[in-house]
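Excluded from the complex is one protein chain; the other protein chains are retained at their positions.
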């Protein structure tokens, strides 16, 4: 039976659970959150949902205060979405403040996961995504292949969305990837992008404007909703299923990069035990520069909390 | 192509759209909301979601300020979820205050829908559900068969959830319905309830306690989350699909009752044009009394805003 | 990862795999069949199918000639659909001949499954369903809770279909079960059947005619197609998923009956380890007689091959 833990049942964690119950591929979801009334409310609402659908997922709650989160011991995947978006809002959405808050949260939670003996794969969403994925990997003591961040998976979707809008093609006919930090220094690997089999360079598009649109995609949603959840929670589900099904799919994620010594958005093949290999998608010279620069930005953030 | 409008993109409307995009049965969703930045943010987040999934749903936005909401003209179904749950929170969740606010909203919106020439079916969620469904039907001038409220559909799920918990059976093996007001006077038709083919009366359960639990189910979620969305948005989707597929399914909804002259939670057969007939589920004497009492409560509320 | 073996890739086994790949809940399907070219062809056709869908299921083939079918060792569920429907056709569809052929096949295959160390749950389809389920359980040496036949699950669907046609209601609004032999002595437990909450006895239907229609349902399909596959393969999938998800659902299956000492169609709660309990659905006096008579028919067949 597929079993998934979700740590942090805010907007993103709750929506991840909702989509997971809707899709019906997972036999048990373990919810974990500091706010007991909130997590019990989400459990009840998920159970009402499942009672209406024709799917079977058992929803359980792990006691947050336990020193060892034993219910995660035999989970196949943990989705990590703990954060504090309200606090962030109070600080004007400053990424630096977020880094301080969420790295502290990750360090508080890691020992409880470690104590459980969990030996599956973590799909980490919490921002700054690349740094938090690394902190979790180090603090829980998992192999580097056992942790992925959702990374530029969401930006890859936004790239497809932006290119689809600009060309009139369907999102699903745009292929290619966004690489780098899950943040402002990310960049589309334009040399990899095709539109229904046609190189994007054939379309005479202002690619820098498109890149700006992709970066702005998240802010547009955040400004209007005060959070983002649909895209990112779908991204987390699809990534988790690639692992649960031992799919060997190549997925845009934040994966540990041996050369850089850190987690960064690129493409990796995922299977039952996490990352099987990083895919050497060809980057041209300027893309390689952007990748180096983006990795440097992640490194700078990482150093701030070490 | 199936086309659905969703009016009111708060938690419930946004989650309804998210689930609809996930399920992929609908070709176009038209979003309508007073808050422009919010509705555009939801549109973008839904598009990011669809770019990740393998489904095809076009997400459009109807200009709220237009006098005629023309994009709804050829919609097959409208989900009505406009409300103001934050205002409600400020008034301690008082149902009376909610009635005043939402009946006003319904009356503001109805002419814009009417002007579009919409001639499909409305699935109304906004509370108090039974009264608002009736106001919409009257103000838009649709046939009584063209409007349903989600009514006691959600309580029916909560009844299954409560009985499953009490008996150890799976939600999906509990059959039967909850009738009456979508509110505190609702009641399970216990004489209709079976547990994997066994009458519930064989289980020696404290049925009044179970009824209390069903009523409390919504409050538990509301207290912990400040809103409810998973169950109700799923309920709205399932009801909409029963209509879109011309399914002739018997669904617990708020349907117009000829004898009572109002909308009230009962079972109705739904097809492409809305309600095909109300199902005469047998009620025993005490259940009939509860039904009368519950209808009276709806009537009292209805009279307050007429 | 969910792993399922399918033994016997004729029409029913192949369709079971097709539906399983379509639904996408299973990470690996192991195909087993005597005809090597056939099983490789089905593997390739399934892989073409999956390449078009957005699901991930690995399709592998177990060498039939191996003494131990090691690829089934860690399967969670085996669907057993080995038979020889063409030979049956040559004998005018005689059930007696089928019994001789399929019981021999089951006895040939059982040691290979046993040798693998398989310790999951078998969902057996091969006819005569109740007898073959028992032979498999005995010969493989599994616990009685680890084997279910699809039994009257299909007749339960046909009962819903027949009642829906007779009343104008939707299949999904008919609740209740068919019990007994998967064969001509099966019987609907009419006292359990409701139509959208209304007892079927309120409808003044000729119930004996409806029973005859249910029995004939299979023959109608068989006469027109020379086999049946959609319904039975769907039934097998739904039953397998109830097990894989540890759902605790109450499912109409052929389950071992302690009192009768044999496998017979009734309702059982299914979980990860197979049957958790048989549900004591109330039978009235005449239904109890039919049950006894049907069990006796199974016993007579069982004795013919022991």
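For clarity, chains are labelled A, B and C in written order, and residue numbers in each chain start from 1.
Simple rule for what comes next: a contact is a pair of C-beta atoms (placed from the backbone, for glycine too) under 8 Å apart; a residue touches a chain by one contact, two chains touch by 3 or more.
For clarity, every value in this text was computed on a predicted model and none was experimentally measured.
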| item | value |
| --- | --- |
| Touch criterion as defined above, residue of A:60, A:100 or A:198 at the omitted chain | A:198 |
| Contact with the hidden chain (one of B:48, B:130, B:241 or B:287) | B:241 |
| Selected residue (touches chain absent from view) among C:50, C:115, C:215 or C:296 | C:50 |
| Residue in contact with the excluded chain [from C:34, C:144 or C:172] | C:172 |
| Contacts of subunit C with the absent chain, listed as residue ranges | 14-15, 18-19, 21-23, 35, 37-42, 44-54, 56, 153-154, 157-158, 160-161, 164, 170-172, 217, 220-225, 228-231, 234-235, 238 |
| Touch residues of subunit A, complete complex, unshown partner | 53-54, 168-170, 172-173, 175-177, 189, 192, 194, 196-199, 202, 247-250, 267, 269, 279-282 |
| Absent chain, residues of subunit B that touch it | 1-2, 24-25, 27-28, 56-58, 76, 241-242, 244-247, 249, 272 |
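Everything that follows uses one rule, which is that only the chains that are shown with their structure count from here on.
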| item | value |
| --- | --- |
| Pair of chains joined by the greatest number of C-beta pairs in contact | A-B |
| Chain whose average C-alpha position is farthest from subunit C's own | A |
| Subunit B onto subunit C, rotation angle from CA fit, given as a multiple of 5 degrees | 180 |
| Classification of the subunit A:subunit B interface as same or different, half of numbers criterion | same |
| Intercentroid distance (Cα basis), subunit C paired with subunit A, Å | 41 |
| Centre distance in Å when subunit B and subunit C are each reduced to the mean of their C-alpha atoms | 38 |
| Junction residues of subunit A, two or more chains touched | 56 |
